[in-house]
Structures are given as structure tokens and as C-alpha cells.
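For this depiction, one protein chain was excluded, whereas all remaining protein chains were kept in their positions.
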Amino acid sequence: MTSIRQRLVPYGLLAPGLIWLAVFFVLPMYYMGELSLKTGSLEAGYQMTWAFENYTEAISDYSTQFLRAFYYAGVATFFCLLIGYPLAYAIAFKSGRWKNLMLFAVVAPFFTTYLIRTIAWKTILDDSSPVVSVLKFLQLAPDGRVLATSGAVIAGLTYNFLPFMVLPLFAALERLDRRLLEAGQDLYASAVQTFWRVTLPLTMPGIVAGVLLTFIPAAGDYVNATFLGGTNQSMIGNVIQSKYLVVRDYSEAAALSFTLMAIILVALIVYIKFAGTQALMGDEEEAK
Amino acid sequence: MSKRTLKRTRLLVLSVLALAACMALVACGSDSGGLGGSDNSDVTVAEGGNPNGPLKIANWPLYIDNQTIKQFQQKTGIKTTYTEEVNDNNEFFGKVQPQLAQGDSGGRDIIVVTDWMAQKMYDLGYIQDIDHNELTTVFDNLIPSLESPSFDPDRSYSVPWQSGMTGLVVRTDLAPDVKSINDLFDPKYKGKVTLLTEMRDTVPLVMAADGIDPTEATTQDWLDAIDKIKENVDNGQIRRFTGNDYVQDMAKGDVVAAIGWSGDAVQAEADNPNIKYVQPEQGCSLWSDNMLIPVGAPNPAAAYEFMNYVYEPKNQAQITEYVNYVSPVKGVKEILMKKDPSIANNDLIFPSEEYTANCFNQVSPPGDEAEQQEVEQAFQDVVTG
Partner (left out) sequence: MKAWRWIKEHMVLFIGLLALAYMLIPILVIAVFSFNDPTGRYNFEWVGFTTEYWTKPFAITELTDALLVSIRLAFFTAIGATILGTLLAIGLVRYQFFGRRAANLLIVIPMATPEVVIGASLLSFFLTLNVFQLGFQTLLIAHIMFSVSFVVIVVRSRLIGFDRRLEEAAADLGANAFTTFRKVTLPLIAPGVVSAAFLAFALSIDDFVISNFNSGSEVTFPLYIFGANQRGIPVQVNVIATMLFAVTVLAMLAVIIQQKRAEKAAALRPEEAANKPAISIPV
């Protein structure tokens, strides 16, 4: 009973959403790409000059900030995984009646808004706070302070992007068939072995998704560096923001943005191939 | 599997072709795109007369008290929308420029920006002239020192909102001997010093401290000063570059000395009495934020009403009491003397001539657009590490 009308149904369902994304995501990206090859200024106007040197300048001038951003994001993602996995596991398996509440507790901080949460960390981490005194005692604060150091920025990134790691991990863990875990134990595997050989591989798609959803936005972030960082903690996001909003050199800003996206896309492809899953593509196999 | 690969390849080829077609199409017509460019038509004079319709003001945050707008609405019946959307001169410029370039103010009747940005916008044709005949209260009460600034000698388009000084803000208990900008680079304060992200505040002060007259500095002078700042960033002397938020760090003692604004110091003293504004030995930078009527303002007559209203001494006194910056209006000191003598006697709010003897008006880098951008970019590179 596949009439023409029925065959058009999926397109009808998809059209509104896809058109929205095409017009308000793809098209702006395209315009930005175009802008990156122009020269000029806001006052005088921009002319298309196929200025590929915008890209070479962007990479050579700001390689420090690029590398720094990837480094901070990488470390933050690692910590997010370290903290987020046990949390997701606890919510999925150990929380019983409180599962939904705990899940919501992960998302609820969003409602206080990003900025206030980051500023709250400023209060917690300021030079005279008890937290910092403890850290200083533990020799973890080489500059005699925590704020305005890389540590503070990484801590902020970890905190702010933790939910993006926890939610995909939780989804993957929840879908796990408990009988597989039981089977492992029936075969005399210890808890650690069960985890390592059963749970971890089966939740790999969730880990991939979590890592990507954390690393990528963190790499482009600038808020944490602005509030918690100092003069040597600027990330590439800060440069892009400054080029767009302060210096208003739109074509270089566009070139920087595109370079960032390109690097991320390359990393994405490599990572997905390496982790060996098509988790993000959402094929039906994922459900099994 | 091969059928799938075939399908995928087809899809890929189609999308690449589609993209290429789009690019070609748009690239041809893109030079005249809406981004950039300015309209240098003749400058209009904002029309006065009877206010018709609402008033929309764009100002900096926390630059007005809680009562003035309400009272203005009650008195005049003009519905007023007051948005605190100006966080930074450059950011605001970037936001409004494309509309202003086409003669559209985005509904705003008054915008408030600092001297140099006011001049820049005016030169680009984005601001209307004001009619002095409509602003009798303003010009009757404007303090003499602000009557004829270098950027707008006849006050043909700007009316000061508040004025202020940029100098040193210091925790006098933790850094008692900071008296000059160069003291900020004293190694004993390493990591506890901040500078402002506003280039036109930071760099001229650094130049002045080395004996250069900022009003006559060359592009190379600016770049040299920026290099000096960079050295101090690299060796960890400067903790960070800030907007107004240096005061928070100072209240906590994370920062002991900074380049900062007079109004902040007055307000911060309430939090911590040891935070004081210190006039640098080589002088401070004087600036004001100005009310401007942009092109395309829907209700300039209402704008005139508002300007006159806030220039009445008793209304201004209310604002000054809250904002704690230098008031551009005569007669405010006397009113506050009765109400709150501590404010009236405060040198930072009502500075005497001798207090500001060494001060210079805020300056911009010299030269044409390209040279200015070179300096701006050099400074930005230091700020964004």
C-alpha cells in the first residue's frame, strides 16, 4: 500500500525541521565562509577578493590559542569522563526510585544560567577562600592562587560541560541489557572484569557521543577563560569573540571560525573511525 | 553494499554541485551585500516639537537610579523603554552599525557612548545634529569644563550623560605606595595588578607615565607602550585585563592595584573602605559618556524632553547620588550638600580644577583608519594572550 502520498510522508515530516536548519545553520555557515575570503572593513564594506591569506594568517597568528583551546578542552573532557561515568552509572543502576530526580539534578543547574554558575566559581576559588587554602596546602596551586590560571579555566570547563557527558552516558548505560552483566558474573568474572569487558565496550557509543558533545563546545568556549582565566589563558573562542565584537575584523573572524570548525570536523571523522561506531548517525542498529 | 555506495556518491556529487552553484550565484551578487558600507549623506538636525510616541534609550548598565525613568514617564506621559544594552563601545558599534548605515536606528532615540565612539559614529554619518533651541535647560546647566570638548567643540551632536576619570584604583591597606602608573609594574605586586580592556584608557596612561603627552603621541609611541604592557603580561605581572569587574577582585584582595575608573572607586568604598581612587602623578584620563540622537530616531522630540529633564539639577542629583560619577550639571553639588555632604565633598564626584590639573582628555590613536586598526589589533593581541 505504498501510494505516492505515503512515500512523501517522511519528506513532509522532515521538511519543516530540515528547512529551518538549512536556512538558519547551513546558509549562515556558507555566508561566513564567503566572508572569510573577503577583505575590507565594516565602514568601507567588504569585497570578495578570494583572500585565502586570511586563513594562513589566522593559523599562524593564533596557533597558541588554538592549541591551548584543544588542550584545555581535552583535559576537561577527560575529567568529565572520569567524573561523569560513575555518576551516570550510579543514576542508571544504583538510584532506584530516585533515578529521575537525580537525572533532573544534572540538568537543573542550567536554570540558574551559565554566567552565574561560572561567576559562583569565582567566589569559591578566590585567593582567600578555604578551598584554595586547602589546594595550596596540597601543593596544587603553583602560582599561589587558582583564579587566573589554566587550572581554574579547566575546572570551569569541566563543571559546565559535565551534563553533556553524563546524559549520553546515561542513555547508553540505561539501554544496557542487565542480563549481559549477570551472564558475566555467572561466568565468574569479577565486578571489575565485568565492567571492563562487558559494560565499557557496550557503552562505547555513549562514550563517543559524550566525549564529542563535551570536547567540541569546550574547545570553542570563551566564557570560562574570560571570568576564571587571566592573561595567558585565552582560548581561540576569546580571539574569535574579540575579532567579531571588539576589533570587528569580520573576515579574519570568519576565517578563524571556519578553521576551528574544520579542525573539529577532521577530529570528529578520525575519532569516529577510530572508535569504530556510527553512534552519531543514529542507525536503527544502535537500538539493539 | 555497492548500491549504497552508489547512492551515497550520487548524493555527494549532487550536493557539491548544488553548493558550487550557490556559491557562484551569491559570489556574483555579494559585493553589494548588506554588510558594511556607510551612508555619508548630509547631517540632519533632529526635529523637535511635540513628542509623539514612545521613547527608547540605550545606555550602559547601572548608570541610572531606580526612580528617574518612572518619574519622567509620570511627568511627561511619554512611555519610555530604557535598555542597558551598551556593554562596550566597540561591541555596541558592531551591533548597530549595519542598521545605522542604512539610516535605521533600530527604534532607538538616544544612545550613550563614550567621546571617541561618539565622534567615530558622527563622522560616519550615523548621528543627527542637535538643535540647541530645543535644549535650553541642557545648555543653561552644562558645566563649563564640558562645554567645548575637543571631539565636539560646538556640542553640535552630543550631550554629556556622565563624566569620569580614569586613574589608579588601589587597596591602600595592601599597596600603600602606589602613586603612579609605573608603580603597577613593581615586581612586589606581581600577579596582583590589572589593566583595563579599554585601550584608550590603558595605553595613554602608560604613555603619560613615561613622559609622553598622550595628545601628541605618535603611532609608534602607542605601539611602544603596548610592547611594554606585553612584557608585563608575559612575566606574569599583570593578572588580567578587565572591564569594571576589577573591583570585585580588589574587594577580595586578589588584586591590590589597577587602572580603573573614579566612579567604581566611590561605589567600592562602601564594600571595602580601603579601596580608593588615587590620582596618578602624571595625570588621569578624562572622559564622558554622551547622549546622542542617531539617524532614523523615531521620536527625537521625546529625546530632547528627556535630555532637558535630566539636566534639571534636582533630577540630576538623584542620578548622581546613585551612579557616583562626575555630573555634567551645574547646581547639583549644592543640592547634595544638604542631602548627603559626603558625596558633595567628594573630589571624585565634584573634582576641583587642581585635582584634575594634570589630566588630559581621553585620546584615540592617531592616523588614518589603517593605522588606528594596527594599534587596536596590537592591543587586542596582548589582551587575548
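Labels A and B are assigned to the chains in the order they are written; within every chain, residues are numbered from 1.
Definition applied: contacts are C-beta pairs under 8 Å (C-beta built on N, C-alpha and C of every residue); 3 or more make two chains touch, one makes a residue touch a chain.
These figures come from a predicted structure and were not determined experimentally.
**Student:** Could you run through the displayed chains and say which ones the absent chain touches?
**Tutor:** Among the chains that are shown, those touched by the missing chain are A, B.
**Student:** Of the residues listed, B:137, B:267 or B:346, which one is in contact with the missing chain?
**Tutor:** B:267
**Student:** From the list A:105, A:180 or A:200, pick the residue that touches the absent chain.
**Tutor:** Of the candidates A:105, A:180 or A:200, A:105 is in touch with the missing chain.
**Student:** Can you work out which residue in A:67, A:191 or A:270 touches the chain that's missing from view?
**Tutor:** A:191
**Student:** For chain B, which residues lie in contact with the unshown chain of the complex?
**Tutor:** 7-8, 11, 15, 33-35, 56, 58, 60-63, 66, 69, 82-85, 87, 95, 98-99, 102, 106-108, 243-245, 247-248, 251-252, 264, 267-272
**Student:** Tell me, which residues in chain A touch the chain that this view leaves out?
**Tutor:** 7, 9-11, 13-14, 16-18, 20-22, 24-29, 31-32, 35, 83-84, 86-87, 89-91, 93-95, 100-102, 104-117, 119-124, 126, 159, 162-163, 171, 175, 191, 212-213, 216-217, 219-223, 237, 240-241, 244-245, 250, 253-254, 257, 260-261, 264-265, 268, 280-282, 284, 286-287
By definition in this document, only the chains that are shown with their structure count from here on.
**Student:** Calculate how many whole Å lie between the centre of chain A and the centre of chain B, each centre taken as the average of the chain's C-alpha atoms.
**Tutor:** The separation of the two C-alpha centroids amounts to 34 Å.
**Student:** Help me check something: in the complex, which residues belonging to chain B touch chain A?
**Tutor:** Interface residues on chain B, with respect to chain A: 19, 22-23, 26-27, 30-31, 33, 35-38, 88, 90-91, 93-94, 97-98, 124, 191, 233, 236, 238-241, 248-249, 252-254, 369, 373, 376-377, 380-381, 383-385.
**Student:** Give the list of chain A residues in touch with chain B in this complex.
**Tutor:** Where chain A meets chain B, its residues are 30-31, 34-35, 38, 40-48, 61, 64-65, 122, 126-128, 143-145, 147-148, 229-234, 238-239, 242-250.
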